[in-house]
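To start, the structure itself, in structure tokens.
Then we have chain A:
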Amino acid sequence: AQDEDMSGFEITQEMIDASPYLQSVLSRLDQVYDTSEFAKDPPYRIAFAAQGTSNAWSALMDAHAYWYVEHLGEDVVSELLYGDAQAQADIQVPLVEDLLAQEPDALILVPMGAAALSAPVERAMMQGVPVVLCASAVETDNFVTEVGTNLYSIGATLAEWLIDTVGADGNFLMMTGVPGVTTSVIMEEGAMAVFESQGIELLDNQPGFWSPAEGKKIMETWLAQHGDGIDGIWTGGAQMAQGIISAYEDAEMEIPPIAGGEMQSGFLRSAIEHGFEFYAWMYPNAMITICLDAAIQILQGEPIARFIDFVDTMPEARPFTDAEAEDYYRPRWSDDVHGPVTMPDEKLAELGFLVEEE
Partner candidate 1 sequence: MNLTARFMSGLTPSQRLFLRRHGPVFAVYGFILILFLIGATQSERFMSVRNLTNVARQSAFLGIVALGQMLVILTAGIDLSVGSLVKLSILVSALAMNGEPANLGMAILLTLGLGLLVGLIHGFLVNEVKIAPFIVTLASLGILRGVSLSISTSPVGSASRDFIMFYVQKIGPIPVIALMFVVLLILTALLLRYTAFGKYLYAIGGNVEVARLSGVPVKRVRYGVYALCSITASITGLLWLSRMGVGDPAIGDGIELQTITAVIIGGTSLFGGRGTVIGTLGGVLLLVVMANLLVMLGVNQFVQGLIQGIIIVAAVALYKQEGD
Partner candidate 2 sequence: MSEFILEMHNISKSFAGVQALKDVSIRCRPGQVYGLVGENGAGKSTLMKILAGAYKADSGEIIYKGQLREQATAGEIIESGISIIYQELALVPEMSVAENIFLGREPRRALGVLNLKELHQRAAALLKRLGITPNTRMPISELTVAQRQLVEIAKALSQDADLIVMDEPSAILAGNELDQLFQIIESLVEQGVAIIYISHRLEEVFRIADEVTVLKDGELVDTRPIEQLDRAMLVEMMVGRPLDEIFPQTQHEQGELVLVAEDISTDTILTSASLELYAGEILGIAGMVGSGRTELARALFGADPLTGGRIRLVGVDGATWSNPAQAIQSGLVLVPEDRKAHGLFTALSVRINVTIPILRRLTRFGIVRGAEEEAVVERARERLSIVMASADQETQYLSGGNQQKVVLAKWLETDPTVVILDEPTRGVDVGAKFEIYKLMRQLNDRGIAIVMISSELPEVIGMSDRILVMNDGRIVGEVGQDEATEAGIIALATMSNSEANGQ
């Protein structure tokens, strides 16, 4: 849905054939799940297997979850059973087992590993607990619905933009997230499909572990190696983009186009300051509210689409470029806030995400 304003990028049959992820997402776009078997009366006990205490993105997602449950009221959701995966699949698998042992009415899962969580998801379904996947997919098809976006398409779109902006003869670098983690791997797949289809040889491709420090270390070495021979950088997240910008700042060099910003204050602040070209996408942690809505819809027995793209429900979450940077920048948000945010400002302030106005 989000690629409507993109020039020329189109998912080819070849790409679909090569990517089980695309096959699954595309096929589910039109499917509807009959949820009558899960119907029951409110209030509901909903289990939320979150990414957990790991970074501001997931902290804000949790905050949205708690806020939204409160907002819905106790007569809708009586209990939110929470599980903190600390961003590790190893921890999440037993955690989901612990959550299921509490016999919740539904399970919302932010999976930390596509395969690692497949069987637990199937077991939940077998146990009669409907599963809503939030923000990422698993390998099995046996769940009710997924809320997210087409990550393959995002990765490809970012690459496409870079080529359009710089030209196919540019020298590109690629910095991915954590090797082996689904979100990172799928985005990389999409990007590589585009680069390869255009016959582009990358200068290098390294994982930056979604960390500003790691990203900066790698960028420093790249700068030493390639100097101003770098025409564009593809990156899988704003934190790494921050590291990349910081390395350029130190080297006092001009920042080339970056594909892979996000609506994140820290990134936008330096982007506006340095005025380079970028293409940002969004991965709002507020999508948890859509996941909760989906869970409730399921428990009410209403049929539900098997793939819910958050952009359809949250139109402000579409990609944007440097031209719109000022529109998306929120000076009062602290550096690590990822937008868009749907909860009220007081709530943000309570959690320490709002900077005191001087």
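Here is the rule we use: a contact is a pair of C-beta atoms (placed from the backbone, for glycine too) under 8 Å apart; a residue touches a chain by one contact, two chains touch by 3 or more; residues count from 1.
Behind the choice of candidates: all candidates are chains of the complex that A comes from, given by their letters.
Nothing here was measured: the structure is a model prediction, and the numbers come from that model.
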item: Candidate number, among 1 or 2, whose chain touches chain A in this complex; value: 1
item: Residue ranges of chain A in contact with candidate 1 within the complex; value: 52-53, 62, 79, 81-84, 88-90, 93-95, 97-103, 112-120, 122-123, 139-140, 179-182, 185
